[in-house]
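One structure follows; several queries about it will come next.
The complex appears here minus one protein chain, its other protein chains still in place.
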């Protein structure tokens, strides 16, 4: 198996047995006191809940990301709020993009496999996970559900190989929680459409090659999708400055000012917005939940290792009651989060989950992770405010993760509406 | 299937398919607004994680307990802090006692089946679950692991049929968190042993027929088990008054004052205390975690139904944002608790869990349930302080559940010791 | 000073200097390890914030209540959910009832003095505080603001001497959070009024002599007050059973069925319901906040003493990090609660507080106390579920206190309406 990627690899090599023991902890270079059982996934043997293929996927993703990780670079990018092509290269190591898309060079993962991968992405870095999700889970997935076969063939294979990077333009400045109220317009003109409007928070948009933009047809009022390409006249993204969460993700505002898009770039296969798009949004919301669990996983590992290595009053920090209790509380939260994510994936693969289940899982996991990551940050003490020690970045990142793809409140009320039959949004 | 009990039934009838849909919600007699999906186990289809046999066991336990439940009686018993033989009758409806014991008329459940049953017991009433656990999971299980074949045959079949009720005497007034420091003594005399000491918190002890007492051999210092029978001279239990949690459980203090126990009542098969007893304590701690999840399940169902039925400002309570968010938070906590319990059962059945995993699960689930039950109590408002409305009793009961079978702190430090290799108890 | 009561005493003896040091801790009979500084009020010298008169009042109330307290009786009453005339006797020791009422034998306290007293009442027992408040702060205060001079002279002096005990009938089964929607009617008939309706939660109502009932005039739709006397035809209270909070308080439901009340019992001085009544409700809500702080004060003292006295692993519980941190967290919460209550009293005495300030203080203090009392209960471990150990009763009582006189939610939204100018009730 020459240089098979993690993802394509999992397609061909699920016969390979999973190693009986877990991978090594994340900080192999530190010569510290070793805990009896550092790896939190081992504690309740969560790997045993995965199929052989899922386990293999996870372990190889872990291996690729551990080998390719460059914490120094990540921390510098975070400090400067910059993205780097090196992250695209790292993504490539994981195999072709596209997650659940079948065909066109995409890996065709199950939802469960996607979530398992997202845990590992989030464990490395939540900005990296977000970049990955926006490209594969939003941009590519939208083209896959709304595009014609020709459109798919035109864009997806190159996107799967990261020759084109994608973004996804749905949110608008005044329409966050209720995105379908969007105001951007598409006016039919000969040979194409003219777009006008204002989009906000669009991840990857400063450097991407193509961006899927959703706009309201001025004639029919229906929401339609368009592929806007870099350099098109009337489209210019502006990076959002002073963002203190997911700082490596390049979010942009942009104005569409009489931006002409040819008919070939109109994603015309979807009859209406909710066709397929609902599935895209559901899947991406679940991925966000998984990446939050991964984010906590990474923070917990780093905090535990620090508390084993660091002494105060001549004892390892991990031997103080107040520290040990916080670590175990974080571990309990982590386990419950991963169990929730795994269950969600199973339901989705069986076609049993609606947005309500996904919304509750996303809200609950991100809330729980937010609480637990603060515990991890705390036990690292003064050093805990420096990125290099691995807990403050997850803490900052979870503020965004807790809030995007539906705020905590919106997701809780989506779940509540199903359970009670009563809408409490307004 | 003539009068097959739930538990024996599951042995013979696992071929029966589980009903595709869940049972009805718990308050069928109230004519209230029905929620679209009241049953919280349905929300993430947690039943689908169970084997057919486990699901069948759970559903029949649910049916038996719903048919046999007498909330008026339970509330009166709780009010008066009394036990009733009616609860023994209800337990009988569930089939023979003994949980995981194989042979001697016992059902030989798996650990997972035991936990699933415990969830349903706790859902009905945590005191009932505790009575059940003390008899089956502590008294019978101790005889099973420490008794000779003759001793097992002498007591277990009658206990399985509830002809004899058992109790378990380990805890002492000054040895709660470190029970193995116990001070009760056993002095060998011709024909038997003489016990002296003081036991505390012994559930069922005011009315039980036999009680397994652990005492320290004055000669060898080893801890040995004895079956003390009702009416033996030198043994008299005193009910602990003013107990505000698990009020239906009759906990007693008792002094053993030169209490003679014949040699036949010395549980002599165990070579040392930890043989088998460790397994008994592990299993019972897991059962407590499960009953806590069940306790929350019951409180959540009652709170949700109340908020659907009750209006304020001409709207159902469940339609207020602040109420709906609390309900969904409780649901998220509930799901995570049950997922943790199910995972724990699987590990134990596979021989993969040590006390550390059980301890963290117990501490985490009881903490989580305690937090969530308070939310359920709160949404019931003023009526929420009355037992009849189904949430204040679980709130009070969780104070005991959170604390016994290892306090939260002790369990967290047991887990922490495994993870860090460092003991932080003192 | 012959047998001067605390309250009348404070009127005549404020020249007496307050003792320089605080009173002794609450458990003088226990010979335990003494902490360096048990008294939490000393920690930040909160007494120094009081005027000499307030301090004197507080210290004498403390002395009277410590001398008169009978924990065994209180725990038995709690266990049986009964009231006792002994509590009326204890109240008498504190001097005449009536709190802020001037004249008619009442003490004419300031609001700040009232809150200081309420802290001490709550510290002893929250049920006792509630009995006291219902009689003085609701029943007497209503007669004082709505009654004619003749009516005041007829009832208040005897009530001040506890020869008559009062209750207050405002809440109805379906009108908790919005009490002014009440449905009880008053129909004018020759010589008086006929009342019909259903009241709920009326404290003291099973044994009281008179009860102020609010009803809607069928002619004018205005809400009017009436004094219903024990034994009047058509009035019969039923004790609410199975109440698990403030169990010593006798709350009743009652139906008014063509209950005739003579014109002399119509409280006719108030032109409309809100005149004066608003002030009564504001004051009583502030008193509830203060009694919650007192409830926490009592629980904290008991928990601290227990943790000093009790050893595990051969060390006092108070020397374990996890225990000590919880105690200090409770102390921080306690101090902040008392500071909030004192500030509230000052504002009210200066006429600067509206219901919004009172509502936020009540909601915040009861929430904070609820959280802190749970910490106190927890550190007492297994014994913590028994009333005798002083923490489970406050925990149960705070469930009611957190909820009555406006639920947490209602009070938060009352405050929010003032701050934002936006009503969020529905």
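Chains: A, B and C, in written order; residue numbering restarts at 1 for each.
In the analysis below, a residue touches a chain if its C-beta (ideal position, glycine included) is under 8 Å from a C-beta of that chain, and two chains touch if they have at least 3 such contacts.
Just so we're clear, the structure is a prediction, and the values are computed from it rather than from any experiment.
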Hidden-chain contact residue, picked from the options C:92, C:188 or C:343: C:343
Residue among C:168, C:273 or C:320 touching the omitted chain: C:320
Residues from chain A at the interface with the omitted partner, ascending: 75-76, 78-79, 81, 171, 174, 176-178, 201, 240-246, 311-315, 320, 322-323, 377-378, 381-382, 384-388, 392-393, 395-396, 399-400, 402-404, 407-409, 425-426
Sites on chain B contacted by the missing partner chain, in the whole complex: 320-322, 325
Contact set of chain C toward the excluded chain (per top definition): 33-38, 43-46, 48-49, 304, 307-308, 316, 318-321, 324-325, 327-329, 331-333, 335-337, 339-340, 343-344, 346-347, 350, 352-353, 356-357, 360-361, 363-364, 367-368, 409, 412-413, 415-416, 418-424
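FYI, only the chains that are shown with their structure count from here on.
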Number of hops, chain A to chain C, where each hop joins two touching chains: 1
Rotation, 0 to 180 degrees and nearest 5, that superposes chain A on copy chain B via CA atoms: 180
Geometric centre: closest chain by C-alpha means: B
Between chain A and chain C, centroid-to-centroid distance (C-alpha), Å: 52
CA centroid of chain A to CA centroid of chain B, Å: 41
Whole-Å separation of chain centres (CA-atom averages), chain B against chain C: 38
Multi-chain contact residues (two or more partners), chain A: 320-321, 325
